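Quick one: the structure is below, and I'll ask about it shortly.
Every protein chain of the complex appears in place save one, which is left out.
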Amino acid sequence: MVELNALSACDGLLPVEHGRLTLREETLGAITSLAPFKGQGKALSAALQAAHGVGFPAPNRMEVSGDVACVWTGRDQAFLLGPQPDAGLGAMAAVTDQSDAWAVVLLSGEGAEDVLARLVPVDLRPAAFPLHAAVRTELGHMAVSIMRIEAGLRIMAFRSMAATLVHELSDAMAAVEARRRLS
Amino acid sequence: MRIPCPICGTRDRREFYYQGAASMLDRPAAEAPLEVWHDYLHLRDNPAGGTRDLWYHASGCGSWLVVERDTVTHEVLGAALVEACDAD
Partner (left out) sequence: MRIDGKGRVDRTRPVTYSFDGVTRTGLAGDTLASALMAEGELLLGRSFKYHRPRGVLTAGSEEPNALVTVRTGAQADPNTRATVQELYEGLTAVSQNRWPSLDFDLLAVNNLAAPFLGAGFYYKTFMWPKAFWEKLYEPMIRRAAGLGALSGAHDPDRYERAFAFCDVLVIGGGPAGLMAAWAAAKTGADVILCCEEPEPGGRLLSEDEQIEGRPALDWVQETVALLATRDNVRIMTRTTVTGAFDQGTYGALERVAGHLPEADGLPLECFWRIAARRAVLAAGALERHVAFRDNDRPGVMMAGAMRAYLHRWGVVPGQSVAVFGNNDDAHRTARDMAHAGVDVVALIDSRHDAENRAGDVPFYPGWQVARAHGGKALEAITLRAPNGRHEKLAVQGLGVSGGWNPSVHLTCHTGARPVWRDDIAAFVPRDGAVPGLSVAGAARGTFDTSGCLRDGAEAGLEAAQALGFSGALPHLPQADASPYRLRRLWAVAGKGRAWLDFQNDVTVKDVKQAAAENYVSVEHMKRYTTQGMATDQGKSSNVAALAILADATGRDIPETGTTTFRPPYSPVAIAALGAGAQGMGFAPQRFTTSHKASVAMGAPMIEAGLWYRPSYFPRKGETHWRHSCDREVTMVREAVGICDVSTLGKIDLQGRDVGAFLDFVYTNTFSTLKPGRVRYGLMLREDGHVMDDGTTARLSDKHWVMTTTTAAAGEVMRHLDWVKQAFCREMDVRFISVTEQWAQFAVAGPNSRALLNGLLDSPVDDESFPFMQCGPVTVGGVEARLFRISFSGEYAYELAVPARYGASLFDLLVARAEGMGGGAYGMEALNVLRIEKGHITHSEIHGRVTAFDIGFARMVSGKKDCIGKALAARPGLNEDREELVGLRPVSAGHLIAGGHLFGEGAEPVSANDQGYVTSVGYSPAMGCDLGLGFLRNGRARHGEKLRLVDHLRGVDIVVQVTDPVAFDPEGGRLRG
């Protein structure tokens, strides 16, 4: 039997540090998109709660329970982050494996919001974007999903764009750090 | 320009794709006369004032919206989903 080796999306690109700011790749386990079928939203949320301890999130939010999270990613759509999805969910929702489709990075440290303010047209300051808030937006020209977790700001972008994602973030981190040195 | 997406909230115009007049929603029946189809495809009002346009929240939730705005004052008067979310 042959053997296939796995590589992460940001293999060889991360971590990156600029002063107090750090960017590293996250390994989330499985990423599964859940899109409840017609009229199945509540049933799906209940089944999710029973199987994984999180409900189906409201728009711009994520539900978190321990290592499991369910983050809103679009109209009638959320990503279950962490566990393999319970087999029963398929009766209520389109269940699609997205585990390999995303580059997942965590931006942390003082000034992380200032870094994203150079790239993202959404207010991500804590007052407007508190813990477990989540948005679909763009970072530069890349479609992204951004969420605030305890450890910092998590950014998910298409796997194929990992190099550009890291480059753009790293560049903005350096610029924010240069401003901090000035002040 | 900022557009109030009913799902995501008010967002910068760059997240949206512009399509054109909301009359594209009134698709004729398959067997409608060719003239009706021609009107549907080609004829557009060009109002000075209130207008209804289709925008797609491409970098957001993926919804198609009808955005009402005023071409004279630049005001955006509101936005509605072309189709309500139907999971609930």
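Letters are used for the chains, namely A and B, taken in the order the chains are written, and counting of residues starts over at 1 for each.
Assume contacts are C-beta pairs under 8 Å (C-beta built on N, C-alpha and C of every residue); 3 or more make two chains touch, one makes a residue touch a chain.
Values in this document were obtained by computation on a predicted structure and should not be read as measured data.
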Touching the absent chain when the full complex is considered, from A:Leu28, A:Ala51 or A:Ala117: A:Ala117
If you put the missing chain back, which residues of chain A would it touch? 1-9, 33, 35, 37-38, 76-77, 93-102, 117-123, 125, 127-128, 140-142, 158-165, 167-168, 171, 174-175, 177-179, 181-182
Of the residues in chain B, which ones touch the absent chain? 1-2, 10, 12-13, 17, 19, 24-25, 27-28, 30, 32, 34, 37-38, 41, 56, 58, 62-64, 72-76, 81-83, 86
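Heads up, the rule we're going with is that only the chains that are shown with their structure count from here on.
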Chain centre separation (chain A, chain B; CA means) in Å: 29
Show which residues of chain A lie in contact with chain B when the two form their complex. 35-42, 44, 59-60, 74-77, 121-122, 135-138, 143
Contact footprint of chain A on chain B as seen in their complex: 7-9, 11-12, 14-15, 58-63, 85-88
